[in-house]
Structures are given as structure tokens and as C-alpha cells.
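Every protein chain but one is kept in place in this view of the complex.
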Amino acid sequence: MFRWLPEMVSTYGGEIDSMMYLIYYIVGAWFLLTYGAIALFLILYRRREGRRATYIEGNSLREAAWILVPCLVVLALDLWIDFRGGEVWAKVKRQMPPSDLRVQVTAKQFNWEMLYPGPDGQFGTGDDLQLENELHVPVNKVVRVVLKSKDVIHSFFLPHLRLKQDAVPGRAIEAWFEATKPGRYEIPCAELCGFGHSGMNGWLIVHPADEYEKWVKEHWSAS
Amino acid sequence: MAETHVMATGVEIRTATGIPTGKMGLWWFLASEIVLFGGLIGAYIMSRLGSGGWSEMAAHLSVPIGTINTFVLLTSSLTMVLAFAAADKGDQKGIRTWLLLTVLLGLAFLIIKGFEWGSEIGAGFTPMAGSFWSFYYTMTGLHALHVLAGVVINLLLFLSALMGLLRGREHRVELAGLYWHFVDIVWIFLFPLLYLSWPKGGL
Amino acid sequence: MARERVHPNYVAVWLWLVGLLIASVGVTTLPISTGVALFLIFAMAVVKAVLVALNYMHLKFEHLLICAMAIVPLVIFFILWIVLYPDIALH
Partner (left out) sequence: MSARVEVEERVSFFRTYVFSIDHKMIAKQYLAIGLFWAIVGGLLAYLMRWQLAYPDTEAPGWGFIGPEFYNMVVTMHGTIMVFFVAMPILLGAFGNFLIPLMVGARDMAFPRLNMLSVWTFALSSLVLLISFFVPGGAASAGWTGYPPLSAKPIYTGVNWGLNLWILALALEFTSFLMGGINFLTTTANLRAPGMSMFRLPLLVWMQITAAVLFMLSVGPLIAGAVMLLLDRVVGTSFYLPEGGGDPLLWQHLFWFFGHPEVYVILLPGLGIMLEILPFFSRKPIFGYRPIIYSTIAAGILSFVVWAHHQFLSGMDPRLAMPFSLTTIIISVPFALMVFAMIATLWGGSISFPTPMLFALGTLAVFLIGGLTGIFNGSAPVDIYIHDTYFVVSHFHYTLFSAALFATFAGLYFWFPKMFGRMMNETLGKLHFWLTFFLFNAVFIPMFLLGLGGMMRRIANPMQYDFLQPLQPLNVFATIASILLLLGQIPFVINFFWSLVKGKVAERNPWQANTLEWSAPSPPPHGNFDTVPIVYRGPYEYSHPSVPEDWLPQDRPTMPTLRQSSGQAAAV
């Protein structure tokens, strides 16, 4: 089933995928169990001449245990999923590691504006660099993204890095990622944002360290 | 035939809980209204806490007018409940008197509120003048619509009492009263929320 | 339905309501901190609302189910408030 997932190229993506696997195995087991029971009962207890259904109300605790105990198992598994999930969620969305690069991504109908602070590390100074729809980052470095929007809500989606975060006008929302493999990855918008929603697409270009150095030099030594 | 007639007028006597059917229906309505105003007030409070400078805008509201209007509405609640007490005793004259007073007080509230809005808009405080004003007009406007509905209901009850149609249907006064007091309670909260929450600036 | 109904002293309740109204307006002029003033004002508003609900809407004498229908909605919108707080008020 999970061969349909796009290639995973981020540090925390593996943990999100493993959460998916965990849930997949748990609900898969329940799926087989319940479907098996249904199929079995439908065959075993189909209507036959001269046989009468058993009268069971299932209201007494002893009888209801047949459904209450499975419910307790469901609850236990739920809590397991949730506590495992809490750690992963915290890692992706709450604990921001110290970043090597900060980029401000401003969404607007219908593209992404990537703003680099330049060598001084400050936004709003003369050496800022703005690119349309292209986000260049070095591999194996923590990149902090500040998400903003000029008009409506957009959603910054990096399918290969398993990251998604809405960009909401009036807020600056922080997200981070660390890509583990150089390449070109798409940045679609995942929240309906108008007639151009479909096709609002940017590119994340992950460079190897030396190539990124070169890219930086090209862009800032000139100015 | 008789049973059909009972059906057609919609007055079914049977009640499994002992609560009169009309009252229960009305309370369900009020329950949904509580959530409606609760949600709106919550949105207002949280937006106000989340952004500054609303107190300066709120300071432009006239506390004396607000206080007088609150007094008018509280008093109308009293006359309404007295109409209910009269209905409970079957006192038709009492019903008419107190209902008329309630209607008049409700109208007075609306007129005062109308003048207040007029003067605020005249001073440039339109619904677009800022978030506080947007909320102010939405909340008081929605409340005023409820007052207006209450006035109409009470007026209809008063007219049917005048024509003697209310005899045997006195429980309707109680139902109208429950609604009216609910509208009053909403105002009891709107008044401090809008008019009084700026005593020392801030917020 | 013909059972006797208790009618509390409605005028006395009204006097309390008016008194609390004046008091809550008066609080705004007192030399106390904003927090305390707001607390007093809204405490009085709650008292007023409870007075109206218990006496004028005679919840004091109502069936438990009716009281539940008045209280449950309060709990429900309060949940909404709690969640709105970090998201809207603190943002």
C-alpha cells in the first residue's frame, strides 16, 4: 500500500511514515478481524429451515463483555497511537531545532515568493533576495521557513519531505525541514485558494553542499 | 372525528415527561439560541483580547444611554413576568395591561437604541470603522432583531387578549415571557461587555 | 397543568436587578485596578442573569430536564471559548 507514497527525503519524514505503518498494521488487523467475523457469521448463521435464532440480549455485563473487552483493546491501541504520535508531532511542529538558513515564504494568488535574508541574516535589508517559486536549500541543513500570505489561505506542501503547513494572512507561521537528498521537489499549494489553485506550484531545489555554496556566491557576490 | 380535530389544531394534551409540550419546544429553541449568542460573545471576547485598542473605541459609547436602556429592558422583564402571573390567575385585564407595558418598553428600548446607532454613525463610527464597531453593530443588531421579534410576539398576544382569543391559551404568555427574559439576559451580558469594559483603558 | 405555581416576589427581584445595574456602572468610577473592576462587573452580570433565570424564567421550580437544557448549552459554548483563547486571543 505504501509504495504509493512519494520518495521520502527528510529527517523526520521517516517517523511520519513509521506512524503511518503503525496505524496501518493496527487498523489492518482490525479490518481482517471484523471482516472475517462478519463473513463467518453470515455463512454460519444464514437462514436454514427449522433452525431458530438464539435469543441473546447482550445487556448483562457478562454478555456485553464480548463487545466491551474488544473496546478496551481499541482504547489501549488508540492511546498507543496517540502517545507515539505526540512525540512525532512535537518533533515536526513544536520543537524547532536551531536553523542554518531562514527563508520567508510568502504565498499569494497564485505563486510562492521566496525571500532570502542574504548574508546579514536579516529580512528587510538591501541584500535580501526574492525568487519566484524557487526555493534553493542545502542538503542536510536545517531550514526554517516563515510562512506568510498576502491574500487568502494557502498551504505549503512538500510531499517528498512530508511537510505541510497552511500560510494564513495576518500570521507568520514557522515551519522547518531538513532535506536528506539533493534533487528537485515540487511545492504544491494544498488549500483551495482560487481559480489558479490548481497549478500553483513551486520547486524546492536541494543542492549538495558545494553546489549550494556556488549558488549563494552567484547571487550575492554580484549585488 | 373529535380526535381528528384535536390533531388538526395541533393541541395534543399527552405529555410523557410532564413538561408541557410548548414549553419544551421553546426551551429547545432557547438552548440553540444560547449557543448562538455564546459563540458570538466568545468570538468578540477572544478577538478583543487578541488585539489592542478596542477600549478607546468602546469609550465612545454613551454609558448613560446604555444604562437607561438596560434599565428599560430589565423593567420590561418585570412587566412581562407580571403578565405571566396574571395569566396564571386567569386575570385577563392584568394580562392586557402588563403585556401592553412590555410592548411599550420593548419599543422604547428599540427607539433609544436606534437613536444611539444614529448618533454613533453620525460621529463616523460605522460598522467599518474598526473591529470593535463591527462586533458592536453585529451583536447589538442581532439582539435588537430578537427584541423586535419579541415585541411583535407580545403585540400579537396583546391583540389576541384584547379580542378575547387568549382565554384558555394563557400558557402562551408564559412561553413569550421565557423568550423575552432570555433576550433580557443576553443584554445583561452585552451591556458590560460593550459599554463597561474600559474602566482603566487597556484591552 | 392546573397545579399551583409559586410566584416569587417579582418586584423585589427587579429591585435587586436595578441595584446591581447601578452598582456595576458605579464600579467603573472606583479607583481600583482594571482586573478587579472587570471581575466585579461581570460577577454582577452573572448574578443578574441568574436572578432572571431562576425567578422570571422560574428555573427554580422547573423540571430537571429544562434546567439541563439551560445549562448544557452554556458548557458547550464554554468549550468553544477555551479553544478560541489560545488561538485568537493569544495570537
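All chains are identified by letter, namely A, B and C, in their written order; residue positions are counted from 1 within each chain.
Note that a contact is a pair of C-beta atoms (placed from the backbone, for glycine too) under 8 Å apart; a residue touches a chain by one contact, two chains touch by 3 or more.
In this text the structure is predicted, and so the values were computed from the model without any measurement.
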Chain not shown, its touching partners among those shown: A, B, C
Touch criterion as defined above, residue of B:I34, B:V173 or B:L196 at the omitted chain: B:I34
Chain C residues touching the omitted chain (full complex): 65, 72-73, 76-77, 79-80, 83-84, 86-88, 90-91
Chain A residues touching the omitted chain (full complex): 1-2, 4-6, 15-16, 19-20, 23-24, 26-27, 30-31, 34-35, 37-38, 41-42, 45-48, 51-59, 63-64, 66-68, 70-71, 74-75, 78, 81-82, 85-86, 88-90, 92-94, 109, 151-153, 155, 157, 159-160, 162-171, 173, 185-186, 188-199, 201
Absent chain, residues of chain B that touch it: 1, 3-4, 7-8, 10, 12, 14-17, 19, 21, 24-25, 28-29, 31-40, 42-43, 46-47, 50-51, 127-128, 130-131, 134-135, 138, 142
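Keep in mind that, in the parts below, only the chains that are shown with their structure count from here on.
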Arrangement of touching chains [line / ring / star / complete / other]: other
Interchain centroid distance [CA atoms averaged], chain B/chain C, Å: 15
Distance from chain B to chain A - Cα centre to Cα centre, in angstrom: 48
Distance between the centres, which are taken as Cα means, of chain C and chain A, whole angstrom: 45
Residues within chain A bordering two or more other chains: none
For the chain B and chain C complex, residues of the former touching the latter: 17-20, 23-24, 27-28, 30-32, 34-35, 38-39, 42-43, 45-47, 49-50, 63, 67, 70-71, 74-75, 77-78, 80-82, 85, 88, 171, 177-178, 181-182, 184-185, 188-189, 191-192, 196-197, 199-203
Footprint of chain B on chain C - complex, ascending: 1, 5, 7, 10-11, 13-14, 17-18, 21-22, 24-25, 27-28, 33-34, 37-38, 41-42, 44-45, 48-49, 52-53, 55-57, 63, 65-66, 69-70, 72-74, 76-78, 80-81, 84-85, 87-91
